[in-house]
Each structure stands twice: as structure tokens, then as C-alpha cells.
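In what follows, a single structure is set out as C-alpha cells and then discussed.
A single protein chain has been omitted from the complex, and every remaining protein chain is retained in its original position.
Moving on to subunit A:
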């Protein structure tokens, strides 16, 4: 049973990591979208994620479903506890989804302006709020004995979590800029390099602040690393990603920066997961009320059946997703790199 519970902790982590790696660049592209007014650049940015954003977003839905199935207590506590914050994320994601599809349906600048805003802010807001949510989880939230959230909305907006929100914003912006670099050339690619550099420059102090604050404010987050020194590999990966990013930017390789930012995201997320374990939602008022991998899970039978379903489903998903990326990546690249006369809406 314990092995199954740990397996599911890892699997939920894999799904959320998939979301951060894939939709992370969509969100980043969306936030950066607000930084340019040029309709042609905007079009190229939007088209670069066109074929993928929807299935990338499904990683979030799958993650949510997997939390419901494997850790229903966590699903119930977090989603009801973070009610208003989650509603904001929902409204943002709704606007973002329809904006991406509606934006290019009519050839009118007035029409586009609104959907451009929907895409931009619909990406910016979740990029920040995800980090805020993670910050609150890491720090712990007040819970009653049944696992009900005892705080309020404003309690979620504490300075530590807001720093984490800026960390996730700059992280996704960096990832999104790296994606644009890989999919474009010319002036837009130059611009994306500047954005990537700025995002990296913002991320470094934010990351250091967040880490120091975690150490001082929540030392519990570091105990696993002293018990199992092997875990230091994870933050090391994050550091390698961060450190190699500027070099990859200078190197001129199309996919180098994207690889470095992906490595950073992988390292940071796994580092946080390793810090949390075995807690999923630590209770800040009384650690005994916490939801853990072992007290918040579904029954052994459900975990087993779900594991079998995941082992059938995930390889299938990865296979056709890889096929679709391979089919499209070259042609979207052609499309987003100038060649203006051929772009039609």
C-alpha cells in the first residue's frame, strides 16, 4: 500500500510536471504577448502554439483528475480552500482558451484587440497564481481536523507566496521566450532573446530570495535533503539549467534555451516535491492535521486500478503527442518565420 501511495505521489508529480513543461511555454508566450503591439509578431506568436495549446492544457485536467482519484482529501481541501483564487484561475483559463480560437476568426483590429487581451491576461494571471498556490502549499495552510481550510482568501496572498508567484511568472516567461526562439527567426527571435534574458535576470534573485525565505521560514522543507543526501541531485539539476541558460542563449542553437529552461523547470518542481514529501498539504497551525501521502489517499484497490489505467493511457498519449509535435514543429516553424504572404486567417 505504501509503495502504491508513493507511486501516486510521483505520478501526480509527473502529470503536473508535464503541464508545467508543456503548457508552461504556452503560458509564457501568452504573457510575453502583452509586450508587443505588432500584429504580425502577435500572429506569429499565437500561431506558434496553435496546434498544441489545447492538448498541453489537458495535462492540468489530468493532474486534477488524478489528484481527485488518488488523493481525494487533497482535492477536496485545496480546491475548496483556495476557492476564490481557483475561480480566478478558472476565469482566466476560460478567457484564454476562447481567445486563442476566437482571435483569428474575424479580420478586424477591434475584434482582435479584445481577444489579444484575453489571451495575454488569461496567461499572465495563472502564471502568477500557480506560484502563489505552490508557495502556500510549501509554507502550509491552517487546517481543521477534517482537513478543511481555516484561512481566507487574503491569507493566501502572503509575501512569501507572492514571491513564489513572481518566480513562476518569470520561469514561464523564460520558458515561453525560449519556445519562441525555437520557432522563429529574424526580429521576433531577437526580441525573444531579449525577453528570455530579462526573464532569467529576474528569476535569479527571485529564486535566491525564495530559497532563503523557505530555509528561514519553513526549515521542515529541507529535512528530507539531510536525511537522503542523494536528493541534492534535484536542486543541482535546477541550478545546471539556470546556469546554462545564458550560454544557451548566446550559443545560437534553436532548441538550446528551451532545453535549459525545461531542465530548470524539471529541477525546481522535483525539488519542491522532494521537500514536501510525505506531506501534500502541511497544516501550518498543527502539523498533525496535515494531509499526507499516507492519510489522504484512496483505497489500495483504487490506486492499483488507476495505476493500471495510467500505465495503459500515458504511453498512448505520449506516442501520439510526439507524433503530432513531429508533424507540426517543422511546418509551424516555417509559418512563424516571416513568409508573410502565405499567412492567412
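Operating definition for what follows: contacts are C-beta pairs under 8 Å (C-beta built on N, C-alpha and C of every residue); 3 or more make two chains touch, one makes a residue touch a chain; residues count from 1.
Please note the rule applied: contacts and distances are computed from a predicted model.
Hidden chain, UniProt protein name from the list "Sugar ABC transporter permease", "Oxidoreductase", "Dihydroorotate dehydrogenase B (NAD(+)), electron transfer subunit" or "Cytochrome ubiquinol oxidase subunit I": "Cytochrome ubiquinol oxidase subunit I". Note that of A:38, A:101 or A:185, the residue touching the chain absent from this view is A:101.
When you scan A:66, A:134 or A:273 for touch with the missing chain, the hit is A:66. Residue positions on subunit A in contact with the hidden chain: 47, 50-52, 54-55, 57-58, 60-62, 64-73, 75-81, 83-84, 86-87, 90-91, 93-95, 97-98, 100-102, 104-106, 147-150, 153, 298-299, 301-302, 305-306, 309-310, 313-314, 316-317, 320-321, 324, 327-328, 331-332, 334-335, 339, 342-345, in rising order.
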